[in-house]
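With one protein chain held back, the other chains of the complex are shown just where they sit.
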Amino acid sequence: MTTAGGTPLFLLEFGDIVISFTPYTTSLFILALVFTLLVIASRPERQLDIAFGTDAYMTKEISLSEMRFRRFMAIACGLASMGAVVTGDLFDFCLFTALVGICNVGIVAAVKSRHVQNAAYQYGLVALAATVLLFGGSAMVAATTGTLSLPILATGTLPAVPLAVKAFIVIGVMGEGMAPFYAAKAEMFRAPGAPYVIMCSLSSLLIFLRVIEVVVQL
Amino acid sequence: MKKKTAGRIAGIAAVAGTGATLLSELGTVPPWLGIAVVVVTFPLFLLFLGLWWMARETDADIPFLGY
Amino acid sequence: MIIQRISRFLSDFDNLMPLFAAACAVIAALAIISLPFAYYDDQLYPKSIDEKSPLDPYDRGGPPFSRAEIRLQYPNNSPTAGYVTAYLTPFSWFLANTTLHTGTTIVAHPGGILDEILYNTRGLDTVVETAILFIAFAIGSYIFRKGSR
Partner (left out) sequence: MIGDLLYLIFAMIFGLLLLGIHRKVIARIQRRPGPPVWQEILHALKFSFKSTWIPQTASDTLFVSVVLIAIGIWTAAFFVVLAGGNLLIIFGIYMLHKIVEHGFGLSSGSPYGKFGGVRSVISAASEIPLFVSVAAVVIFTGSLEIGDIVAWQEQAGPLILAVFPAALAMYVVILSKFPFSPFSIVESKEIVSGYKTEHFGVWRAGLEACNGLKTYVLLLTFIAVFFGPLPFLLILLAMILITVSISFICAFSPMLSPFDSVTIQTLFTGLMLIYVVYLGVYG
């Protein structure tokens, strides 16, 4: 049983959902794990702002309650992306991806900057809209092949998934993770609190990397 | 960080990395484990080697502040 | 230049939603063109739709509290599938095999109790679904509290 990510090293069984650790998904999983541990271990930086035209500069401090909330969100985001990269079930993958999307909004929701929050709001709208495509896509996969299990879909014995359905899933993930629709994400990155903000981008890159594998083997 | 600590960490990383490589060559551990150990220890080795060879052994000079 | 015009449009995040909507519209159009898709009726959850039932689309068939027939993807992974207690988290599975008290803990696992209502087999899904709800609730409540302070 070989998937696009290589032969599974081992399969973790959760009833009818199987979590598959191929070399590819395992490396993604380890990276998500490392960065989640980093989020837990590191404290936010104090961002410097320069007042133009003067010599003055100031640091932005992050209050303790804000830090706690954002760390919680970043950890949730890390767990969600870990789930999304290893799961062997399409519907489950979509769920984890939706969770990543909402956690990304949560990471910057506590930031006290109007600009960042506006960007996060737009991003949230897109993430919301993207769930339609995501779950619609996985439903269509189930309807055309009769299964949601990725290792079984990868065997190639089932009817092929239509191209449009693959596009549905890819654009759904793009909406959740914002890969090419980068504008809002870049603005969200202006928020202070590097370890947490990095999680936004890490999770979206990871789910994007995973969806490539998923779509290649459908 | 003290020079001694940095040197020790670099040394341990180097020994662990080469050791794991040797062991995987001899077949005691699977090859992926050898590579995984190298992936972890190589960055540690490089950084702490750098930290070790530039570390001060004495106290720093009093910085010149009189502009 | 046209490229500069495009990049100016792209760089404003207020244009994001129209952009995404346009992309969705294009793909939806692509999907409509490529219709019809073949329906594969050998499904995971065999359906027998009884249109005369008062519960029509939601009537999943079969008497309650007995084993439901489900075509499993991995039959050997879930020997208890189809029963109400089909999905146990690894911890509760351990409890069930070692003690007699799993019944009292199953409610503590969101997957356990929701499975009873929903699927009988896809436990992990229900855990993630509730996690999404919880996270959304956490964000909402945090922002609400921040506004009231």
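By written order: A, B and C. Residues from 1 in each chain.
Simple rule for what comes next: contacts are C-beta pairs under 8 Å (C-beta built on N, C-alpha and C of every residue); 3 or more make two chains touch, one makes a residue touch a chain.
In this text, all values refer to a predicted model and were calculated from it rather than measured experimentally.
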Completion exercise
The chain left out of view makes contact with A, B, C
Handout entry: Touching the absent chain when the full complex is considered, from A:L33, A:I75, A:L158 or A:L205
Key = A:L205
Handout entry: subunit C, residues in touch with the chain not shown (by the definition above)
Key = 3-4, 6-8, 10-11
Exercise for the section: Would you write out the residues of subunit B that touch the absent chain, in ascending order? Expected result: 17-18, 21-22, 24-25, 31, 34-35, 38-40, 42-44, 46-47, 49-51, 53-54
Exercise for the section: Would you write out the residues of subunit A that touch the absent chain, in ascending order? Expected result: 4-6, 23-24, 27-28, 31, 34-35, 38, 41-50, 59, 163, 179-180, 182, 185-186, 189-190, 192, 194-195, 197-198, 201-202, 205, 208-209, 212-213, 216
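Heads up, the rule we're going with is that only the chains that are shown with their structure count from here on.
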Exercise for the section: Between subunit A and subunit B, tell me the centre distance in angstrom, where each centre is the average of that chain's C-alpha atoms. Expected result: 33
Problem - Length of the line joining the C-alpha centres of subunit A and subunit C, rounded to whole Å - result: 17
Completion exercise
Interface with subunit A, subunit C side, in the complex: residues 10-17, 19-21, 23-24, 27, 30-31, 33-34, 37-44, 72-74, 77-78, 81, 86-87, 121-125, 128-129, 131-132, 135-136, 138-139, 142-143, 146
Handout entry: Residue ranges of subunit A touching subunit C (in the complex, touch as defined)
Key = 13-18, 69, 72-73, 76, 80, 83, 87, 89, 91-92, 95-96, 98-99, 102-103, 105-106, 109-110, 118-119, 122-123, 125-126, 129-130, 133, 140, 142-149, 152, 158-159, 162-165, 167-168, 171, 175, 181-184, 187
